[in-house]
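Left out: one protein chain. Kept in place: all the others.
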Amino acid sequence: MKKKTRRDFIKISAIGVGGLALANPVLDWVPSFLPKEKTPIDESKAERTPTICEVCFWNCAAFAYKGADGKVQKIIGNDSDLHSTGRLCPRGTGGVGMLYDKDRLKKPLMRVGAPGSQTFKEVSWDEALDYVAKKTKEVGEKYGYESIALLDHGTTAHHFEHLFKSFGSDNTAEPAIAQCLGAREAGFINTYGAGIGSPEPTDLRNSKCLVLIGSHIGENMHNGIVQDMSIGIDRGMTVITVDPRFSTAASKSKYWLPIKPATDLALLLAWMHVLIYEDLYDKKYVEQYTYGFDDLKNHVKKYTPEWAFTKTDIAPDLIRKTAREMANASPAVAIHPGRHTAWYGDDTQRTRAIAILNALLGSWGKKGGYYFPEKIHVPHYPTPHYPEPKWTWKDITKDKYKGAFTGVTNILIDASLPDTKLKHKIKAWYITATNLIQSIPDQEKTKKAIQNMEFIVVVDTMPSEITGYADVVLPECTYLERYDYLRTTRHKEPQIALRMPAVKPMYESKPGWWIAREIGLRLGLEKYYPWKDLEEVLDWQLKQVGTSLEEMKKIGVKTFDREEALFLEDGEEYFFNTNTGKIELYSTDLDAMGYDPMPVFKEHPQPEDGFYRLIYGRVPMHTFGRTINNRFLNDLRSENHLWVNPKVAKLLYLEPGQEVWLRNQDGVVSSYPVKVRITERIRFDSVYLPHGFGNKAKQMKTAYGKGAADWELITKVLIDDVTGGTGMRSNFVEILTDNPNNEEVKA
Amino acid sequence: MRYAMAMDTKKCVGCSDCVVACQTENNVPHGYCRDWIVENVDGTYPELHLEIRSERCNHCGDAPCVRTCPTGASHIIEGGIVKVTHDECIGCGACIQACPYEARYFHPEGYVDKCTFCDHRVAKGQDTACVSVCPTRCLTFGDLDDPNSPVSKLLKSRKWKVNAPEAGTKPQVYFLI
Partner (left out) sequence: MKEELFVSGRNIPNIDPVLHIWHWQIPLYLFLGGLAAGLIFFATYFFITGKTDKYNVAVKISPIIAPIAIIIGLLALLLDLKHTQFFWQLYTTIRFESPMSWGAWTLGIVTPLSIIWPLLYLDDIIDYFDGKCKIITKFLKWVDKIIIGKCHIIKWIIKIARKYQKIMAWILLLLSIILGVYTGILLSAFNARPLWNTSILGPLFLVSGVSTGVAVIMWMARDHFEKISFSKIDLMLVAIELFFIIHMFMGYLASSEVQQEAAALFLGGEFTAVFWGFFVGIGLVLPALLELMELFGYKIPIAVPAFLILLGGLVFRFIMVEAGQLTRYLY
C-alpha cells in the first residue's frame, strides 16, 4: 500500500473543503469596471538595462527592469558580477527609491543676491553653467587654478577629476579616504607595499578563521564580504569579533571579545606576543617573506596577554585561546583590515598591527587569507597632457603627514580657513556627491571654511544640507539615468562593468559627465573633450579591450582571464613593493619618516564619570545620509536609537523609547532628541548611535528631523599622525532627559 | 508538492533585503510589507545571544485564514501556497483576525494582501524574490515532498523551530537554530 504522504493529505483536505463549498467559485466572471490587481512584471519579457549600483562604493553590477509603464520596477544583481554574485543588498534593491524620490534636485539653482543670502532661484542650465565657468575663471586667474579644490565621492568624481586636471588643479580629496579607509591603506602599504583597495581582497569563502576588529560586517552591507562571510559560516569558519558592542557579527562569532574601547592595539600586540612566544607563527613564511622579525620579537616581548588584560578587559586566557585558534587556521585565516579605520589618531599604526598579524600567520597571498586581486587596464580616451599645477595637495600635507598618499579632505578644509597657517590657500570648492556637513567631523570648522570661499558649486542628486551652502547647485541625474566610466575594479578575476541609462534623466537633471564637459567647454578646454558624449568614449574604450558597447549593453559585465596567480605557491619567490622587497614587519619607510617603525601602544582618554563614549556605526539598510530619504529604505528604518546598557538606564532612570538629548565633552548638544533603546548589546561605558540620521535639510521631506545626528557631536578629532586622517571615536557624551535647547531659549 | 521555507537564523544579519525585494517584485505599496525582520536578544552583557528572523506568511498546512474566509477569496493552491483572490475578497478582515502570525494586511485599495511565496516566480522554476536576493543565503525555498530538495535536507540535518506551534496551524516556514 502506498504510504499516506503529506501530498495526499492536502489533496483530500482540499477536496473536503471544495465539497463543503457550494461549487466554489460559482462564477469567475467579474464586472469589468471593478478595479484590477497589479500583477508582477514578467522578467523574461521586460526590458532590462545594465547598471552599476551607486548606492554605495561597492558598486555592484545589476540589471534594471522596467514595467509596462516604462518606469524602473526593480533592480536585480548581475549573476556574472563578482561584487554581488547576482545578489544586491537592500540598498541596491531599493535603488529605485532614489530614482523616484520626489525630493530630488530638479533644476539648477543659484543663490540670489549677496553671498550668504538664504534664497535660491531656479535658473536655466546655460545661466548656471556660464556662471560656474565665470567664477571658476575669476578665481583661477586671481589665485591660480590650484586654489580650487574638488571634494568628491562616487563615480561622478572621475568626470570632475578630469575637468580639474584639465584646468590645472590636483587638489582633490574624498572624505572616504581621510575619514574612513586612509589609515588602513597606509598601514598595509607600509607593510606589504600594497594597499587593500576595494573590494577588500579577503578570501573568506575559503577561510577557516576570520577576525574582525571593530568591523561590523552585516551591519555594514559591503555586499561581497557579507556574502563571503555567510558562506564561510556555512563552511564552519571560526569568527572572532572584537567589539565593545554585541554587533550582529559578534552574534555570529565563536569568540566575542567585548573590548574596552580605544585599546585595540594592546590586544593586537598581545596576539603578536602569543604567536611569537608560543612559537605559533608561520615560520617558513615569516623567514622567506618578512623583514624585521627579530626586531618585532623584541618589541612585543613586554606586550603579554597579562599586560593586555589591564588595558582591554579581556582575560589573558581568552587572548591566548583566540591566538591559538588563528594559528590553527593559518594560513587560511583573515584578520580583516576593516574599512572605516579613522578612530583614535594612531590608526595607521593600529592597521599596521593588523597587517603584521596577517604576515605572522602567513595569510597574505594565501588561500583563505588574502588573494592577489587583478584588474584589467582599460586605456583612457586619448587627450593631450594635462597642465602641470604649480602646487598640489602634497605641498600642504606631506611635510606634516608624510604617509598621506592622496588628498586629505580636512587638510584642504584647513587650507580654506581664513586664518590658515598653510603655505597655500584654497579659495573655491567644487563638491560632488558628498554631504560635507555630515561626512566631515567638526562641522563648525567646515562652516567657517565655507564662509571663506569665494565660490562653491555643488553637484548632487539630493538637496542634502551642503547644497544650502552652495552658490550654485547643479542637479545631477541618478545612476539609473546616466552613463559613467566603466567599472574596472580589482577582483579575483578582472572584470569590466557598464552603467547605462535605464530611463531618460528626470526633471532637468543631467549626467555628471555632461555637466563637467559643459563647464570644460566654457573654460576653453575643448582639447580635453574631443568627444561628443560618453557613449563615444565607452565604445572606443571597450573596443580596445576586445568588446563593444553593443555587447556590453546586453551582458553588463565581462570577465577576463587573470595574468598572474591568485595565490602564492608554496615557497614561491615574490617581490614585495617595499624598500626591502619583503613584508616589512619593521617599516623602513615609517622609520625614515620619523614614525614608530613598529606599532607602540598609547593610552587614549577614557570617558569621565557621567560621560559615555559615543560609538557610531551603520544600519544595514542605509548608506548613511545618502539613502535616508529613499522611501523604500526609510520605510525600513526612519530613525536611529541610542543604545544604552540596562545598568546605565537604571542609573539614569531611562525608559525604553524615552526621548533624550546628548551633550558632548565640548558642550555641544544634539539638535534633535533620540529615542533610547535599552539593550545588553552595548558596554556600560559607551553608547551607540547609528550614523546618517538626524537630517537637517528641510527639502528632504521623508528624512527631515528623524533621529539624532552623531556627527554634530563629533567635535574632538584626533588626527592620525601618519596620514592626517580624522579619528572620531574619542567623543564622550552625557545623556540629558530634558531638552537643553529649551533651557537656552529661556535663558 | 508541499512548498516550505527554511530560514537560517545563524546566518541572517537582518539587512531587510528580503523586505525590499518583495516590495519591488510584488508592487507592495509604500508603508506596507509582506515580510519583516524580528530580533531577539537574550542574556546579560557579555553573555549574550542574538537571534534574527526574517518572517512572512507561514502558508500553514491548516490555515485558519482560509477557513474563516466567507467568500473563498483566501484559498490554497498547488504546493500548499495560501493565496488571496483580489476579485473575491470583500475586505471583511476575518482572515487578518484569524492569522496568528499577523502576516496579512489591508492593501490600501481595500483587499487583503500577503506573501504569495512568489508563486508567479516559482511556477517558472525561479526562487521567490526574497530567497533569490538574500545576500547571506539564509533563506531556502523548496518542496518538502522531495526528500532531496535543499529545504528537506536542511530540515533533516539542522535543528529547527516554527513560530507559535501552539496555534495549531502547521506553519511551513522553519527557522534553523
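We just call them A and B in the order they show up, numbering each chain from 1.
To be clear about the criterion, a contact is a pair of C-beta atoms (placed from the backbone, for glycine too) under 8 Å apart; a residue touches a chain by one contact, two chains touch by 3 or more.
These figures come from a predicted structure and were not determined experimentally.
Touch with the chain omitted from the figure is made, among B:4, B:21, B:57 or B:73, by B:73.
Residues 14, 16, 19, 31-33, 35-44, 52, 64, 67-73, 87-94, 96-102, 104-106, 108-112, 163-164, 166-169 are the ones on subunit B that touch the missing chain.
Those residues of subunit A that touch the chain absent from the view are 17, 20-27, 30, 34-35, 621, 635-637, 646, 677-680.
Operating definition for what follows: only the chains that are shown with their structure count from here on.
Centroid to centroid, with C-alpha atoms defining each point, subunit A and subunit B lie 33 Å apart. Only residues 1-2, 10-11, 13-17, 19-21, 23-27, 30-31, 33, 41, 43-46, 48-50, 52, 61, 66, 72, 76, 80, 86-88, 109, 111, 120-121, 124, 132-138, 144-145 of subunit B touch subunit A when the two sit together in their complex. Those residues of subunit A that touch subunit B in the complex are listed here as 5-7, 10, 14, 17, 21, 24-25, 30, 34-40, 44, 73-77, 86-90, 93-94, 96, 217-219, 221, 223, 226-227, 230-231, 233-234, 246, 248-249, 251-252, 256, 258, 620-621, 631-633, 635-637, 645, 679-684.
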